[in-house]
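FYI, not all chains are in this one, though none of them got moved.
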């Protein structure tokens, strides 16, 4: 479509080799609105990626944008650490009224710094402090972040190797369905806990994603999550649900664990909590766990007040009734049916699909094909990324606010990309 | 001043006990401009704190604000991960042209996530990967962040204890002047390195702040920094300067290490880099160290494009000539002279002052008095925090853009607070 | 039996609370011969314990004793570190001729210090050095020793807790039959290794006992050991067989892994290698693994020459033909049949037995009964100890040189002790 190639030279010469997305999508994006990104040459891209789950309400959502502009224009406090501010108070009150109370969640709220990995680090610290133990159990193909504490409970061997030191104190257990149903749930985990000679040091906590996004769109069943919660209670371990990518409505309900009817001990929230793609995260926990001393964990950007403003606006806009949840489920079903049809078409050997709410994965038996599909989709104007350890899964993560037509358009482009790479 | 007490109830009931600043400054801030914060009752506070160094150009700087509003209004990309965007390109080009090139700094630029601790974690990972060693040397009273990698090279025992696991792979060495000049610089460190029987595992890197902000405003002399750089070269260790708080002009020059005439191997930058208090950080390193694989380190909010916009505007506004640097030095001298007078007045036994550029500390021999001074200053409308392990130092960190009159006003209020607590 | 209670006062007042066997067997032993210990009051005890596997050829075996006395009398070198001595040369030549060559084992021989845990520490060091990785896989209910390296791959929670630091770099996998045959062998282990997102850091080595003595007499099947060896080869991990308790003929063949037809990469040997209960241990490994630098691992008592003398004599006495192996198997069958009968008698619910060669376990469903049986057996003049994490297993480990009659006598005493505690 372009005549002139995009000017990517400064990225190639100045930015570190660690950069990644700009390699897969070789264009220069300029603006964005709703479900679309637009590059500097005016090409529009339908976004089935949503900032890796940070843009559940779409790009530059107009309601949130208005609140943000108003706040900035009136010189509201921008950077607040954990000073009390009117913006923070409004967020806390709204979060309590619209999120915690209706769900009977008794949580205290901690602002651990504005990124997901800050929240995970604080959750692990707190669990270890409360229980006085070092060990934490995570699951195969888990992803929890890139700072050392979070990385130690992350599964990906490539990312772990980047640590430069041995990552210790974490032990992986099989995620739901890791053996395709041939082994009873938690057989191994529970036996290790019961057996005083197993060699597993008693864990302070278990950290889990209800749907593993980076790990390949692996969906835990509600009954598995319930059994995990019960196991944690029986064995005096804290259950941490990392809801950074799957919370804020991605699976339908505000929290992804609601469907299972469980109340985790600690919950990490980030990505879409600000609603506008602004850095913000929370660590929630049962009040009896609030053993922190003042300032024992902190961080410079833990009071990103513009994010509090858009977060508050997003809660008001989308979480006073169940419209958002219904819309998400409807779009999810639309996606699921299309993917099933696509799998049937391509033959059972070649592709499998799975998902929940509005997060879906299309796994190819020939792993490389997933990357080919994403590359072709980009050429066709659709943003999609892969996930899974071997990048074998095409991940569908559109904004929750996507319309039925846009969803259909994206699915048709995907189908074409699949065919074109067959 | 207020008739009604501020409504802090939601903070007290819902927010975690970990909160800290809202305890010292029991009011609800609402808006801010330049060197002032204003609470919801309209009380104005002169800010000698500057977001812990994140607001070097003042609150809601109008030039940066205009650029930010324009960008948001035109629906510029908000959340970009490491996609190429026009806002990121503008930042990279400007940073290269106005910061790196004029200083002959050959660095590659990495966006490691938007917080300082993300930058430190990436710096440590990189150093360990490059050198294939685990050990890192830090200094007494260092502060580098709260995620596990950064915390392991942080000195504060209270914050370290929060880790819940033993923090390993770091060894502290004495910071400049730790023994009041009675011991030759690096005597201990160099001897340990030379002695193959010392028990110090050869470090991959040394991480240092040129002025320790959290540690009590401890200022390293240029000759000490030069000797450290030479030691690192002789011993094949990488030198990481953590310029998160002291960079972006705080000490006068853009980077705090410029005065010493050294070129660190790796530099971390955050806090004031966005200029507007928005989360952003950088990890800079010599190009031959850029051994990262694509995506080996990442983070959801590493492409906080609104921050790139204000960062670019700040560089254009303040770093095309040497006016900002001169202004900072002038204000610094003004502060320094006033503090010296204050120390003389209070008696040499009771208070000592030290600083560089526009970061100053006033240390009291009776540690508790520093907190009393800050409390009294707050009542008098001046925001000041303590630093040092025993909170024995009053830290002066006003915006660099402060006027001579505002500086004078703040210093007079401080003097009064000192007298009132005598 | 005694009129005067034994004088144990010095043990109770001066020796540490860590002492254990003297609590279960409250008498003062004085001398020993063959399968019997005799206390200072002249009471004889039949020994079904054999120094926890260190006395396979009985107490003070007369042939070994003669060699030892001759050596001491003629002032042979006692303490030799790793100086070349005639006693060491004789041992090495004999070990090569009678043990390694006939079994086609290509091993280099290392003297890592005289205890089993020294051997395990050296084996782990070597495996990590060769592979350049830190992780090691061990098995549920493994026991490898009490120094920190060995303890980290030991399963027992009580013993692990004694470390006082978190034990890291080890991950337990299920030992053979851990799930009573309901789960395919190595399902979990192999999947973790194949899955680059599993979170298991690639191990340098796997360490295994063919029969877990301390862990409760858990017997690995030959086919399981073979599959483990194949898995190690496929996945580039070294296989370490810890043959400290089960080697030197305990299971019939000299090495316990011979029956499975495998050649481990590294083998640790100790306990009965000296044949006389004298401290001695070996670490054997394939020659291509011999990457040690001179003195990189050492130990003051690695050249316990009197032990070399008895070790050489024992090899000459018992390992020039297959008589010892046949005798061991015969006695093992005798024990096995008696235990089966005992289990039948007591009801399947109450007791189960298992074993291989001349190591057998009798497990009681009411764990406490195993201790009661051992206590009663002691009263009846039979030495037996428990094993298993809950001390639920009576362990039968008589000298291999025991006669059929003595075996029968011990089994009858055991049967009486079982009945007496029913």
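When the chains are written out, they are named A, B and C in that same order, and each has its own residue count from 1.
Everything below uses one rule, namely that contacts are C-beta pairs under 8 Å (C-beta built on N, C-alpha and C of every residue); 3 or more make two chains touch, one makes a residue touch a chain.
This is a predicted model, so every value here is computed, not measured.
Count of copies in the whole complex in this file: 4, from one repeated sequence with 3 chains shown in place.
By our rule, only the chains that are shown with their structure count from here on.
Taken together, the touching pairs cover every possible pairing of the chains.
Each chain gets a centre from the mean of its Cα atoms; for subunit B and subunit C, those two points are 58 Å apart. Distance between chain centres (mean CA atoms), subunit A to subunit B: 30 Å. Subunit A has residues 134, 158, 166, 169 in contact with two or more other chains. Touching subunit B in their complex are the following residues of subunit C: 165-166. Contacts from subunit A toward subunit B in the complex involve residues 6-8, 10-11, 14-23, 25-33, 37, 40, 51-55, 59-60, 65, 68-69, 72-86, 88-89, 92-93, 96, 108-111, 113-118, 121-122, 124-129, 134, 145-150, 152, 158-159, 161-166, 169, 204, 244, 270-271, 276-279, 283, 285, 290-301, 304, 306. Contact residues of subunit C toward subunit A in the complex are 134-135, 138-142, 153-158, 160, 166-172, 174, 178-179, 183, 187-188, 191-192, 195-202, 215-216, 388-390.
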